[in-house]
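As you look at this complex, bear in mind that one protein chain is not there, while each of the others sits in place.
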Amino acid sequence: MIVNMSEKATEKEIAHIIERIREAGYTPHVTRGVERAIVAAVGNGRRHEIEALQVAPGVDNVVAIAQPFKLVSRQVKPERSVVNVGVGAGSVAIGGPGVVVIAGPCSVESREQLISTAHAVKRAGATMLRGGAYKPRTSPYDFQGLGLEALKILREAREQSGLPVVTEVMSTEDVDIICEHVDMLQVGARNMQNFALLRRLATVSKPVLLKRGPSATVKEWLLAAEYLLSGGNSQVVLCERGIKTFETEMRNTFDLAAVALARDLSHLPVIADPSHGTGKQSLIAAVSRAAVAVGADGLIIEVHPCPERALSDGAQSLDFAGFEKVMKAIAEPLRGAAVPAGAEADVA
Amino acid sequence: MIVNMSEKATEKEIAHIIERIREAGYTPHVTRGVERAIVAAVGNGRRHEIEALQVAPGVDNVVAIAQPFKLVSRQVKPERSVVNVGVGAGSVAIGGPGVVVIAGPCSVESREQLISTAHAVKRAGATMLRGGAYKPRTSPYDFQGLGLEALKILREAREQSGLPVVTEVMSTEDVDIICEHVDMLQVGARNMQNFALLRRLATVSKPVLLKRGPSATVKEWLLAAEYLLSGGNSQVVLCERGIKTFETEMRNTFDLAAVALARDLSHLPVIADPSHGTGKQSLIAAVSRAAVAVGADGLIIEVHPCPERALSDGAQSLDFAGFEKVMKAIAEPLRGAAVPAGAEADVA
Amino acid sequence: MIVNMSEKATEKEIAHIIERIREAGYTPHVTRGVERAIVAAVGNGRRHEIEALQVAPGVDNVVAIAQPFKLVSRQVKPERSVVNVGVGAGSVAIGGPGVVVIAGPCSVESREQLISTAHAVKRAGATMLRGGAYKPRTSPYDFQGLGLEALKILREAREQSGLPVVTEVMSTEDVDIICEHVDMLQVGARNMQNFALLRRLATVSKPVLLKRGPSATVKEWLLAAEYLLSGGNSQVVLCERGIKTFETEMRNTFDLAAVALARDLSHLPVIADPSHGTGKQSLIAAVSRAAVAVGADGLIIEVHPCPERALSDGAQSLDFAGFEKVMKAIAEPLRGAAVPAGAEADVA
Partner (left out) sequence: MIVNMSEKATEKEIAHIIERIREAGYTPHVTRGVERAIVAAVGNGRRHEIEALQVAPGVDNVVAIAQPFKLVSRQVKPERSVVNVGVGAGSVAIGGPGVVVIAGPCSVESREQLISTAHAVKRAGATMLRGGAYKPRTSPYDFQGLGLEALKILREAREQSGLPVVTEVMSTEDVDIICEHVDMLQVGARNMQNFALLRRLATVSKPVLLKRGPSATVKEWLLAAEYLLSGGNSQVVLCERGIKTFETEMRNTFDLAAVALARDLSHLPVIADPSHGTGKQSLIAAVSRAAVAVGADGLIIEVHPCPERALSDGAQSLDFAGFEKVMKAIAEPLRGAAVPAGAEADVA
């Protein structure tokens, strides 16, 4: 931490900062410039006491030097983590050599809807199934999910298809019952900083899929994951799902560079959600390819037997044929480099 | 709802939309233009079924006409609501003729810290006390609040000072114990769309202070309030606390126009939080004045006996003298209009 | 400037940074912590050479300590600047004791439209007239302004009403002709970083109204003003007009805290544009009051004889009666503080 004194700071004010840095458990180092002094806090003390010094007299601002997260950092663990979902045959390794594709409906609406989807996405190459039982809906008048009934259907779909299942958890009170029925628990974007929920999930033995909040910085997202790891659960997969910006043609701005950055900063696997990332059926294939190219360890894609009859997220859901096309698209080679006109002539 | 057909839509596709609108419980009305047709869904049907039609063949997009919230709307209840906090002498009416000022530390750190602050802010003119017992912190390594001990200190501070008390609730599991100790429960910005928490708070008999999420639109904020009203709790006060933008000199962008807009759209009282709205001690007085001028029903301001020693939010907390200055600032008259050079000459 | 070395930086890499800091004209100061070293560049050297060191081996990042602007800064000139617009009787001082109100149509559409507006806004208390001759329009098919004809009408309106006139300049080629006809030149939000235009305007003898870009930080805005001052024109007034965010109910997010911040950081006068700031007729009165309360030195408001027939910006323009209401609103006293129930009882 560096305390940047103002140009008008007095010697007394500088002395006060030096004393406060010592009190906070750091060693102070002063550097005097032409116009101002800076005081570095060296060592491992109480960080918040230095942060609060930005309101001390004579201080312009306080600058943090080190990243605030630890256990999720590649500086602590340089090798990449692999998170296993499910048990036995059919279990899936996220963060391994292959791209994991999780597919299924936004909400579980009926037994038939989910089971048919499970078989269809498996046939097309998906290795995991998604489906919402408890739905976070912006309006209280929208469909809120089938709850326990959906959990039972998800369990049956897993048994029939062999695909491990992930579903969203919205409340600490539902954690136990969800753990009984599915293989992985998802923290939705709007709950990324629901710290009570994170602390509870840190104590379960199932892996957690942690979505990035719609206005969370990459740093805040990693700190949310730090809640899980520091609480005892290191089976964490990060998921980029788009952030909110001024653009209105798409539901969100899909931040694919954040996938690369999160993989640079952290050893945790990172997957991407092109359905929420764009909110537009017609863009899913292109951005899914991009997500794979940027290094994502997996994709999570919304698929519904009949999107125009979906109870939620119809506009961004693919039907079975659409999902098959996406699976083919992510297997196609990248477009090659252009050749100048002259080079073409050379060939002839 | 209006379904906007694409220029290439076939008659068969239009007929399909007409049929689906009927199935969804609406009456379809077709308007044919030179280049395209639009089909309006008239009446009160199942909204999501129309929304999902944006992926039906031949459809360009679907446009909602009416606002999605109901009970919070001024169209349903044109007269302004007043929310009473506390009981008997000392109780405060938010949304009444006067501006309510809620002040206190970000976190309750000790009995002495809170009691001294309660007396100081009361002396300066505050009518309610704030103080965090359960703290939502971005990092798991930051101070997480004193919990139940803090609740007891808050209760004592209320008894000594007579000021009604508000504190944040982060989890459904803490709702009962918090209701026992304080007068008003705050939903923090990061929990604005924690729907499990909202549903639980809809059933309590205490008023709720609902902060706007850092990336929530005004519409989403009002829909979060709709969860409370539709669940049975109409004692809701909205609080603007800044949104996240690209600006880096301030912690958030304080959206004061949203205070005016929320008061236009809803009958609920709206207060403003200049401390989080700017994150900068030096700006609190100016933006507090602006919040009052724009029509806010109250202010919530962080005050600490010694901000540079605060365990959280020190950079945006005022000391007692600073808070007194803010209270004076909001009482000062507005600057008058400029007079042209010629007019001044006239006077002389 | 501080060069923050990574935890794994070698002694050779630190030595390289020290040498490069010397080459760039600064004195290097090294502080060694437990985990890493930081190297401060002290003095006045070539800033960009230090910035570029963030890609040197062993470097984590480079942090700037001092603000990059100089002439616009209050550290250079603590007393507030006053900018005089117009000459003789009727000239207006922006940044003086009174709030300057600039009013008029988005575009000059006809002689009658502008002259009637000039008289109406003067009657209501405006001290300056605005009107667009060259219009920056998002679509090439929208009305692009009357050009020279509009300039002549603006000149006549000034002669008839006595109100100094401001109009937008979009191109270096129009600077001379505009200077001949009006009293102040406006740089529109989309041209805030049109550096060729700024450099040209630095050489004129008329004052400049510099709007903040829709995604400009306060620092970038002040640096745009620095182009004008460093080029020789210190008659600069800043104008906040809303920034682009995710909110869709309003055209922009009106950043009133930025008005206070800009006045803290700079000695230049700062005015606010509630018309573009919100894009909503119904909010203008409330946010105009807020702008005055936050410390704005003036307002610029769009007024049109018949907004629903305006060729541009009709939705945010006021008619004459609406403008009169705004002028009254900014003169009304602020709402007083709430009194607790007990206190009311005491009085009785």
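By written order: A, B and C. Residues from 1 in each chain.
Operating definition for what follows: contacts are C-beta pairs under 8 Å (C-beta built on N, C-alpha and C of every residue); 3 or more make two chains touch, one makes a residue touch a chain.
The model shown is predicted, which means the values in this text are computed figures rather than measured ones.
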{"item": "Omitted-chain contact residue, chosen from A:G25, A:G43, A:G90 or A:G231", "value": "A:G90"}
{"item": "Those residues of subunit B which, in the complete complex, touch the missing chain", "value": "2, 4, 7, 29, 31-36, 38, 40, 42-44, 60, 63, 65-66, 75, 244-246, 248"}
{"item": "Positions on subunit C where the hidden chain makes contact", "value": "20, 47-49, 51-56, 68-70, 134, 136-143, 170-174, 190-191, 193-197, 213-215, 220, 223, 226-227, 230-231, 243-244, 281, 307-312, 314-315, 317"}
{"item": "Where the unshown chain meets subunit A, residue by residue", "value": "86, 88-94, 96-101, 125, 127, 162, 215, 217-219, 243, 245-250, 253-258, 260-261, 264, 277-278, 280, 282-283, 286-287, 289-295, 298, 327, 330-342, 345"}
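What we mean here is this: only the chains that are shown with their structure count from here on.
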{"item": "By count of C-beta pairs in contact, the leading pair of chains", "value": "B-C"}
{"item": "Computed distance of Cα centres, subunit B from subunit A, in Å", "value": "27"}
{"item": "Sequence positions of subunit C contacting 2 or more other chains", "value": "245-246, 248"}
